[in-house]
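Apart from one protein chain that is not included, each protein chain of the complex appears where it belongs.
Just so it is clear, A and B label the chains in written order, and each chain counts residues from 1 on its own.
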Amino acid sequence: MPGGAPPEKGNGAMFSGRYRIFFILGGLLGALSSCLPLEAARIVSLSPAVTELIFHLGRGQDLVGRSSACDYPPAARSLPVAGDFARPSTEKLLALRPDVVITNELIVPAAANALRQYGIKVLFLPCRSIAEYRATCRAVGKVTGAEDEAKTEIERIDGFVRACAKWPRLDRNILCLIWFQPVLAAGENTLIRELIRLVGADCCGVQGATGYFKPSAEFLLRCGADTLLVFEDPALFRKHPVLRHLDAVKKGRVVYFPHGKLLERPGPRFTEGVLKLREALEK
Amino acid sequence: MNLAAENISFAYGEKTVIDRVSFSLEPGGLTFLLGANGAGKSTLLKILCRLLAPAEGQVLLDGKDITAFSANARARRIGVMLQQPLPGLDFSAEEFVLFGRTAKLPRLAPPGKEDLRAVERALDAVKLSSAERLRPVTRFSGGEFQRIVLASVLALESEILLLDEPVSSQDPARSAWIFEMLTALAAEKTVFVISHDLDLALRYASRVLLLAGGKIIADGPPDRVMTPENLLKLYPLPGFTVSEGRSFRFLGPRHA
Partner (left out) sequence: MRKISCRLLTAAALLAAAILLLASARGGLEGPGADVLLRFRLFRSLLGFLVGGSLALSGAIFQAVFRNPLADPYILGISSGAAAGAAAVFVFVPAGLLFLCVPAGALAGALATLGAVLVISGGGRSADRLLLSGVVTGIVVSSLLIYLISLSDSSQLAGVTWWILGDLQGATPALLAALAGLAAGILAAVQFFSNELNALAVGDEAAMTRGVAVRKARLFFVIAASLLASSCVAAAGIIGFAGLVVPHIVRLLAGSDHRRILPAVFLSGGCFLQLCDLTAVALSGAKETPVGVVCSCAGGILFLVLLAKRRRQA
C-alpha cells in the first residue's frame, strides 16, 4: 500500500515531526489513487478493439465483461456479455461490478452518467486514427498497469508505419463503402482512410465530409474514384440503382475485402489488415 | 310532383316516433309541419326523401314507390334543406350553391349555361350580393350561411322542396321575404316546410299538418287547424294557455 510511513516503534510519536509530511503525502496519494484508475482490477470493455488490445498486452485476466461484438481472441468469447457495442445494458454492467468501463463510443450518453453515480469510471477512448490508437494504448496500459507492454506496442506500430512508407505507391484512387443499404462511405477522420493512405493508395476526395456518411447520388456519380473498396459481397453493390452506374463498378474495379473487421477495428490487428489490404490492392 | 306518405311508421330503438302517418303533398301552396321538439318532424322529412327508411309503410313519388327510383332520379326531383353544419373547407358561396345542383351537373364537362343561370337565380332569390358570392362560406355568419344553404337547394330547381326550418336563423324581415319567395315558388312546386314559427305558418301556409304523439292530429288550412286547443295538444305545457292577438308582421308588396 503506497504512502504512509510506518509509525515509529516504541513510543506513540506517530504524528510528530518529520513523519507528519509522510503521513500527509500518503493521504494525498491515497486520495489520488481513488481518482485515477491505476491498476484497476475489474474492467469491462465495450469496444472490440480495446478487448483485443487488453489481451494483446497480456492483461486478459483483468477483463470481467465484454460487448457482444467482442469476438477476438477466442478467450474473450468466454467473458460475460454486458451489452452491444456502444449500447451497454446498465443492469448487466452493474451486475459485473466493474471498476472501469472502456468504450469507443456510447449511443446513450446518459448511461455514462448513470454508471458514474455507482462509482464506476467510464473511459472514452476514441480511435479514429493511428495517433489516437497510440493514445489508447497508453491509456489502457495505465489502467491495467501494463505500461511497458503498451510502450512496446507503440514502438511496434511506429516501426510498422515506417516500413509502410517504404512501399511503392499504388496507382489507385479509392472510395471505401462500408455498407450498401443505405450506402455509407468512409469520410475524413476515419481510420480506414488513414490506412488506405498508409498502404500507398490515394483516397478519393469527399468534400470535407467526416466520419461514415451517406453520400448523395450526385457525389457518387462524380467522385472520380477508380476503385471501390467494399466489405460486403460486390454483387450487392452491383445491384444498387445508383452504384450500378459508377465507372468503377462497370469496369469491375471493385475490391472486395472480406477482412473488413481488421481495418474498421482500431485494435492491434490493424497491421495485419493493412498487409492484407496491400495484397488485395496489388492484384 | 306528388309526394305521399302511406302508413309510415318509424321507431328509434324502442321508442315509436312516427305511428302510421299518411298524407299527400301537392303543388299549389306551402305545406307546413308543426310539432314540438323531438316530435319527429325532421325524421318524417328524412323519410320523405329516403334518407331514412320507414319501419312500415311507403313513400310514393308520383304514385310510384320511391325506392323504385334511382338515387340520382330522386335527387333530381327532390330538393332537401337540412340542418347543415359549416363545412371544413373554404368553398365560396357560389361553389357551395353550385354543389346543390350536383344531381343535375354533367360528369366530366364543366357546368353548362343552364346550370350557371340556375345558380345565379338562386343567389338572387336569397339576395346575396355579387361581392359576397366569392367569399368563403366559412366567413359568413350563421344566418347568412343559412341563406346560402337555402340557395343551394333552390339552385337544383327541383319539383319538390323539403325544407327543415329554413329561416330559423333569420330576422323577422328576412324571414318574411324568404317566405314571400317560397310562396311564389309553391304555386308550381310542392313545397313542404318544417317550422316553429306560428306566425309564419298562419300567414304563408295554405295547409298545416300538426304532428304530436307520432300522429298527425290535424291537417288543413291554418285558420281551421291552428286553434288554441290544437296548439296545446301540440306543445303540451301544464298550466299554460294559448292566446291569439298582437304581433308585429312585415308585410311585403303582396300583402300591403
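Please note the rule applied: a residue touches a chain if its C-beta (ideal position, glycine included) is under 8 Å from a C-beta of that chain, and two chains touch if they have at least 3 such contacts.
For clarity, every value in this text was computed on a predicted model and none was experimentally measured.
Visitor: Which one, A:G119, A:P182 or A:G252, makes contact with the chain that was left out?
Guide: A:P182
Visitor: For the chain not shown, which residue from B:A55, B:A68 or B:L134 touches it across the whole complex?
Guide: Considering the complete complex, B:L134 is the one touching the chain left out.
Visitor: Tell me which residue among A:I102, A:V206, A:V230 or A:L277 touches the hidden chain in the full complex.
Guide: A:V206
Visitor: Which of these, B:P87, B:G220 or B:P236, touches the one chain of the complex that we don't see?
Guide: Here the residue in touch with the unshown chain is B:P87.
Visitor: Take the complete complex as the reference. Which residues in chain A touch the chain that isn't displayed?
Guide: 84-86, 179-182, 184-185, 187, 206-209, 213-219, 221-223, 232-233, 235-236, 239-242, 245, 247
Visitor: In terms of residues, what is the contact footprint of the unshown chain on chain B?
Guide: Output for chain B: 49, 51, 70-76, 78-80, 82, 84-85, 87-92, 95-96, 98-100, 102-103, 105, 107-108, 110, 134, 139.
Basically, only the chains that are shown with their structure count from here on.
Visitor: Where the centres are mean C-alpha positions, what is the separation of chain A from chain B, in Å?
Guide: Each chain reduced to its C-alpha mean, chain A and chain B end up 82 Å apart.
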